[in-house]
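Take a look at this one; I'll ask things after.
Yeah, one chain of the complex is gone here, protein chain that is, but the others are all in their spots.
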Amino acid sequence: MDTRIELRVDGEQRSLTVDTRTTLLDALRERLGVTTPKKGCDHGQCGSCTVLLDGRRATTCLALAVAHAGSEITTAAGLADGEELHPVARAFLEHDGLQCGYCTPGQICSAVGMLDEAEAGWPSSVTEHGEGGAALDESELDDEEIRERMSGNLCRCGAYANIVTAIREAANGSGR
Amino acid sequence: MDFLRPTSWRDALEAKAHHPDATPIAGGTDVMVEINFDHRRPTSLLDLTGIDELASWSEHGGKLRIGAGLPYTRLIDELGDRLPGLAIAARTVGSPQIRNRGTLGGNLASASPAGDGHPPLLASGAEVEVESVRGTRLLPVEEFFTGVKRHALASDELISAVHIAPATGAQQFSKIGTRNAMVIAVCTFAIALHPERQRVGTGLGSAAPTPLRAIEAEEFLSGELADSGQWDSPRPLDDSVVRQFGDLVARAASPIDDVRSTADYRTHALGVMARRTLGWVWDEYRNHPSSTGRPECA
C-alpha cells in the first residue's frame, strides 16, 4: 500500500510516496536520493545508517518511513554549515578517524547525537545513574565513556583509536 | 501491507480488534529485522508510537506501572535507581541507538528466549498488563511466555504495561556475550532479593524455549536463608549453599546447541553466574540490608 508522506531532510522539505513496508533508510536512499546514510547490515547491527531523527540518533534501517511522517532528519551531509564542516566532521578528517569511509556518516551522526545525549545527562550503559540526571562535565566524557557510547557503530577498517581521538577533540573544542 | 497509526490507546485496541492479524510495532527494533529479512510479511502493522501514554510510567499502590512503549534509555535514566536489575539488563540491549528506541513492551511481544529484559522481570515477579476492547488482565510474567517466540496474548490483545515492584533488596543481572557490545545473549541470569517476603527471585534467559525461573533454586535458597535466620542477621553464605544454588540454577536450564554456543557451556555459565550474582547481592544485603543493589562498580 502506498502512502504519501512528508519528511524534512537536512533542512529541506521533501514529499514522497512510499510503500508502507519501506524503511526510512530505503526511503531516503532510493526515493529521495539521499545516499548519506549507508546500508551495511539491514538490522541495526552496524550503525552505518545512523541519522539524527528528530534530534536523536537512530538506525534508519529499523525505522519505517510511514511511522516517521513529518519527522526532521539530519544526515551527515546536513550537519555542515554550507562549506564549513561540522566540528565533529572536521575532527574526523583531521584525526584520520576513517579509512574506507563507509561507516563514517553514521559514525559522525552517532557522535553528534551522543554528545547531545551526554550533555543532557543521559547515562551511558555504564555511567552511574546521577540524581536528576545531572549533565556530565567535560572530564567525565573520557575515552572509555566515548567508547561505551559509540559501541553501536562498527568500523571494519579499525579506525577506532582515531575515532575516539576525534570525538574527544570535538567535545573539548565545542566547550563540552 | 496496511499501516495503522492510532493516536489513542482506545483507538489502538479498536484497531487490534478489527485487525487481529496486525503486528504491533513500537521501537521497531525487532519487528523491522523480521520484515527486512523477509522472515515475516505482516498483512498490517499497528504503529503504537503515536500513543504518548504508552511511553510513560507511573507509580500506584507501591508498584511501578511501566508503559509498554517506554524506551530503554528512559527506563535506565528514570527508573534505574528503583529497578536496578532491570536497568543493568536494559543497558546490555543492542546498541545505544537501539536503546533509544527499543521498549520493554516490544521485547515482551517478541518473546524471544534471549530477550535481555525478561529475566529481571521474572526475578522481580512482574506482571504483564494486557488489554483488549474486552477488558484488561494482568498476567504473571512467567505465564506470559508460552514457547519460543510465543506468548499468551489473544489476537485482539495488546501489551499495555508491565507492573513491577520497586526493588526492596539487592538485584543483579549478568549476560554472557562473545563481544563487548551489540551482542545477543548466549545466556543471562537475574537475581532479586525480596527481604520483606524473605524470598529470592531468579530469571534465566537463553536457557530453555522460554525465559524461566529456577524455582527449585529459589525454594532452596529462600529456605536456607529463612531456616538459618539470615534475613534478620545476615552472615556470609556457606560455600556449599552458594554451590548448591548454582547447581540448581544450572539444573533448571534445558539449553540447546546453536550457532552462538553449546548447551554444555550455557549450563555451566548459568551456574557460574548464579553463584557470582548471589555473592554480590548477598554481600550488599549484609552491608546495606535496606539498599537496592546497584552494581557497585558501574
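A and B label the chains in the order they appear, each numbered from 1.
Simple rule for what comes next: a residue touches a chain if its C-beta (ideal position, glycine included) is under 8 Å from a C-beta of that chain, and two chains touch if they have at least 3 such contacts.
Keep this in mind: contacts and distances are computed from a predicted model.
According to its UniProt record, the chain left out of view corresponds to "Xanthine dehydrogenase molybdenum binding subunit apoprotein" among "Cytochrome c oxidase subunit 3", "NADH-quinone oxidoreductase subunit A", "Carbohydrate ABC transporter membrane protein 2, CUT1 family" or "Xanthine dehydrogenase molybdenum binding subunit apoprotein".
In terms of the touch definition stated at the top, the absent chain reaches A, B within the entire complex. Of the candidate positions B:Pro6, B:Gly177 or B:Pro209, contact with the unshown chain belongs to B:Gly177. If you put the hidden chain back, the residue from A:Leu98, A:Ala118 or A:Ala171 that touches it is A:Leu98. The chain omitted from view is touched by exactly one of A:Ala76, A:Ala118 or A:Ala171, namely A:Ala76.
Contacts to the hidden chain, counted on chain B, fall at residues 37-38, 88, 91-92, 172-184, 186, 259-262, 264-265, 268-269, 272-273, 276, 279-280, 295-298.
Within the entire complex, the positions of chain A that touch the omitted partner chain are 19, 29, 33, 35-43, 45-46, 48, 75-77, 80, 85, 89-90, 92-94, 96, 98-105, 108, 125-126, 144, 147-148, 150-151, 153-164.
To be clear about the criterion, only the chains that are shown with their structure count from here on.
The touching residues of chain B, when paired with chain A in their complex, are 1-3, 5, 25, 27-29, 32-33, 35-37, 45, 47, 49, 73, 76-77, 80-81, 87, 91-92, 94-101, 180-182, 294, 298. Within the complex formed with chain B, the residues of chain A that make contact are 1, 3, 19-21, 23, 42-45, 47, 50, 56-59, 61-64, 66-67, 110, 114, 117, 121-129, 133, 148-154.
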